[in-house]
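For this view, one protein chain was removed and the others were kept in their places.
All chains are identified by letter, namely A, B and C, in their written order; residue positions are counted from 1 within each chain.
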Amino acid sequence: MPITISTKFDFTLDQPTDVILQFEAATIPEQEIVSCNSVLSNSEHCARVPAHDGIGERVLVRAEGKFEVAYDAVVEVKRLTPDISGLAQLAPHELPEDAFEYLLDSTYCPADRFQSIVEEEFGELQGGARVLAIREWVANHLTYTPGSSTSTTTALDSYVERRGICRDYAHVVITMCRASTIPARYVSCFAPGVTPPDFHALAEVFLADETIEGGGAWYIVDATGMAEPGETVKIGVGRDAADVSFLTSFGASHFGNKTVTVTKSD
Amino acid sequence: MPITISTKFDFTLDQPTDVILQFEAATIPEQEIVSCNSVLSNSEHCARVPAHDGIGERVLVRAEGKFEVAYDAVVEVKRLTPDISGLAQLAPHELPEDAFEYLLDSTYCPADRFQSIVEEEFGELQGGARVLAIREWVANHLTYTPGSSTSTTTALDSYVERRGICRDYAHVVITMCRASTIPARYVSCFAPGVTPPDFHALAEVFLADETIEGGGAWYIVDATGMAEPGETVKIGVGRDAADVSFLTSFGASHFGNKTVTVTKSD
Amino acid sequence: MPITISTKFDFTLDQPTDVILQFEAATIPEQEIVSCNSVLSNSEHCARVPAHDGIGERVLVRAEGKFEVAYDAVVEVKRLTPDISGLAQLAPHELPEDAFEYLLDSTYCPADRFQSIVEEEFGELQGGARVLAIREWVANHLTYTPGSSTSTTTALDSYVERRGICRDYAHVVITMCRASTIPARYVSCFAPGVTPPDFHALAEVFLADETIEGGGAWYIVDATGMAEPGETVKIGVGRDAADVSFLTSFGASHFGNKTVTVTKSD
Partner (left out) sequence: MPITISTKFDFTLDQPTDVILQFEAATIPEQEIVSCNSVLSNSEHCARVPAHDGIGERVLVRAEGKFEVAYDAVVEVKRLTPDISGLAQLAPHELPEDAFEYLLDSTYCPADRFQSIVEEEFGELQGGARVLAIREWVANHLTYTPGSSTSTTTALDSYVERRGICRDYAHVVITMCRASTIPARYVSCFAPGVTPPDFHALAEVFLADETIEGGGAWYIVDATGMAEPGETVKIGVGRDAADVSFLTSFGASHFGNKTVTVTKSD
């Protein structure tokens, strides 16, 4: 079932400024880009580089003044979405190299400080069962509250204030999984069920699967409940929101408008 | 001139716990491992994996009770240490892929928040000249104060409190360089001049060099002034101290003793 | 010269909730309330208590649903506004008891952490001359940026990010003065020059004046430059914004609209 995506946003740069953009559906085996079209304002230069873990691309632009981005795509998602409740977690030494770094603390995910909490709350559970319990805990204890978080809000803040948006839900899930020695990464994405419509974010965890080369795979976990794993179009991944922001500016920028539409076709 | 390294440390784990260790000189072109010997306590299992950016190795151990590590090595450092004052910085789109991520914020380096400060302090300088001015600023404004920082101290804390240890000096340098759109990473290392003798840390920045494939290279910057780039033995690199801790424990651990000796031979 | 004030604001409480309001010109010798009128929505109960240091009043309300506040007043300000550049600061043991607590750290003013910075920047200056240098520093280094701070932004954040609104300017001034062993407090107020018109905030410092009982007096310091001390109508004082918020709610509240008009009459 194809997913149709249409987004536009713009921002203004006071002076010539380097900007990183990451807003397009990634070309990866689990999703096929049926069609896509990106239109960007003119810039001093524009380059594309593979993004974190080679998933998706970053667009590097140097520009000044008002800058507009329009992106339209149709994507066919082919992701398998198994029940993860019975999947085991791998010990650190069993992990493939590129999953390993997702055990460590990152900007918004101070996992080391959550070891006591996860032991207390989820001490009896392992692997996929623990991940599902963490997702359940976050879904039940946080209230989805647009406007309640800022670019400096960490998982620790969200955990205490018991509220946030998709970014914050993902950070708390990731932090609790890493504190449980389960690799967890941040995924920016498009998904049809997101309300209000916007770029979305969720977590992915690495769990064992003996049938797969490398001994395991990444599985989507969305504590907001808004995105179906089988309908989620990935943009990029990273340790947390700091790695896959749709707009990173090396200098003052003023954000303008943004519209995002994501629909399922029949 | 060979550098002789000898270190011992131990810690105790209350229960079977996964631990990551990173304490050995890395095998990289710029330093030759003449001899080395690592002796570790028995463990349930022990594996080695390449560390961040493929520089050095992480030792993954699952153990319980008292755990001891002893490491001895002789290393010949062959690093070139040019004057970087005339080197240019590369625009983000010119950077090789593996330098790129070192422009972004990380756990201890909230670079985005320092854009106004670096513009104000160093606005007229670019590239290597700015890096040297940053090193000078940090050397002049921070006071080396053992015991003044903890595992949660960020570059923002150190900048305001104007004090820290090698880890903190490196974080402030890295943060200011990234805020200047210059890739900067954290290096854990051994160096003869460190007082009191201990594991050491410093920053590396990526600057242009047309004679090199990839268009640039990493250069050591030590605002503490304790390590000579030509005598520094690298252990590993990462975005900041969170990536290259010599000991990361996924559960309660109690640190015991540590001795580090680093000497130059004639 | 009378100052005419007119303000209206409203908020909604999901369930019966205790609320503290502090929005009226204080009755103190330095300003005469010529006329005033407060109109509040009906509430389960409503009480008035003296506010911090006995300056102004807090209105305590228990209410539910939409709650509206309208306040109109004409105030004649009689404050003396001497040049403070020659005034000395008092040693802690010379301070009157009620000035003393304004030397200590508070929620948004981590003064203890700024001791090195003020020593480095202003080490040669004392008393009023240092206060004026601090005001100048803050005026020159911060950029007034509506929307850049939140209810958790401290003076440390504003100092590093070099931006904020009146609240943040006041917090940085207060923090630097306390770090200089000069008592400093937070003043919420009305003033004609504030743009855009809103409740305003600034700092007050306690400096020596032998002609006054108690050995000193409080002097207004506004690093935003928007309020003239001689035209400023005080609402209340406290250690920082946490003590004199115009609205503190013990439960969920949703802020609605706010208008503030302050004009000088001839």
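Rule of thumb we're sticking to: contacts are C-beta pairs under 8 Å (C-beta built on N, C-alpha and C of every residue); 3 or more make two chains touch, one makes a residue touch a chain.
Because the structure is a prediction, the values reported are computed rather than measured.
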Chain not shown: contacting residue from C:4, C:106, C:158 or C:232: C:106
Touch residues of subunit C, complete complex, unshown partner: 18, 20, 45-47, 49-50, 52, 58, 60-62, 91-95, 97, 100-101, 103-107, 110, 112-113, 115, 151-152, 181, 242-243, 248, 250-252
Subunit A residues touching the omitted chain (full complex): 113-114, 116-117, 120, 141, 143, 156-157, 159-163
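Just so it is clear, only the chains that are shown with their structure count from here on.
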Rigid-body rotation angle, subunit B and subunit A, from Cα fit (steps of 5°): 180
Chain separated most widely from subunit B, comparing mean CA positions: C
Between subunit A and subunit B, centroid-to-centroid distance (C-alpha), Å: 28
Subunit A-subunit C separation of Cα centroids, rounded to whole Å: 42
Subunit A: positions in contact with at least two other chains: 152
